[in-house]
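With one protein chain held back, the other chains of the complex are shown just where they sit.
Right, subunit A next:
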Amino acid sequence: MIELINVTKSFTNGIHALSGINLHIGKEEFVFLVGSSGAGKTTLMKLLYRDEIPTSGKVIVDRINVTELDASQIPYLRRNIGIVFQDFKLLPKRTVYENVAFALRVTGALRSTIRRKTMQALELVGLLRRVNSFPDELSGGEKQRACIARAIVNNPPILLADEPTGNLDPATSWDILQLLDKINKRNTTVVVSTHNKNIVDEMKKRVIELEGGRLVRDQQLGTYNVK
């Protein structure tokens, strides 16, 4: 589903964010991406949805060579990838419903389809009570649920979550990870970058560790630290 072949990313300011990354993530896998800040986790995620282009190497997502993708095709790639952010990136002047529906609106979907799918996604994340609330009126966990609902409303085969629990308390973080696990079990490939040791250790999923832009560990049923 996701493949990185000898991927290197250097920025114009001379920082080498990633070097020589080779990685394969299969269909419907659940993968934790761990490593200290600046290890290259976010850059790796951005390469997958073409927010960044690798300096060298190949990135393949859902059989599409993202590296060589024509700019006009990028929107269609992104409709197949749900993205969850640490800072939620919700539109502050729109209700929860509008925020989630937004991801369907851009696809030109019919109003009835938008309504049905948006309500389904909100039901899945347990946010039906808050459809008419604005982001300011939500707790951190609710904001993240709204963000997840927006990410999955299109039924994408891939869900990327960049530090989804970075701003949440432990209990809420655990709820969010349970939700991501539930989504994974509905046939979605899920990649989660995180600093949350407890969760990684508890969930026992595949763990990929980056350090200084290099892949230093790839472990099935792994833990946050090497045992």
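Keep this in mind: contacts are C-beta pairs under 8 Å (C-beta built on N, C-alpha and C of every residue); 3 or more make two chains touch, one makes a residue touch a chain; residues count from 1.
The rule is short, and it goes like this: contacts and distances are computed from a predicted model.
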Using the UniProt record as the reference, specify the protein name of the hidden chain from among "histidine kinase", "PqqD family protein", "Molybdopterin-synthase adenylyltransferase MoeB" or "Cell division protein FtsX". "Cell division protein FtsX"
Touch criterion as defined above, residue of A:R105, A:R129 or A:K204 at the omitted chain: A:R105
Touch with the missing chain holds, among A:K89, A:R129 or A:K204, for A:K89
Footprint of the hidden chain on subunit A, which residues? 49-51, 53, 71-72, 74-79, 83, 89, 91, 102-103, 105-111, 114, 150, 154
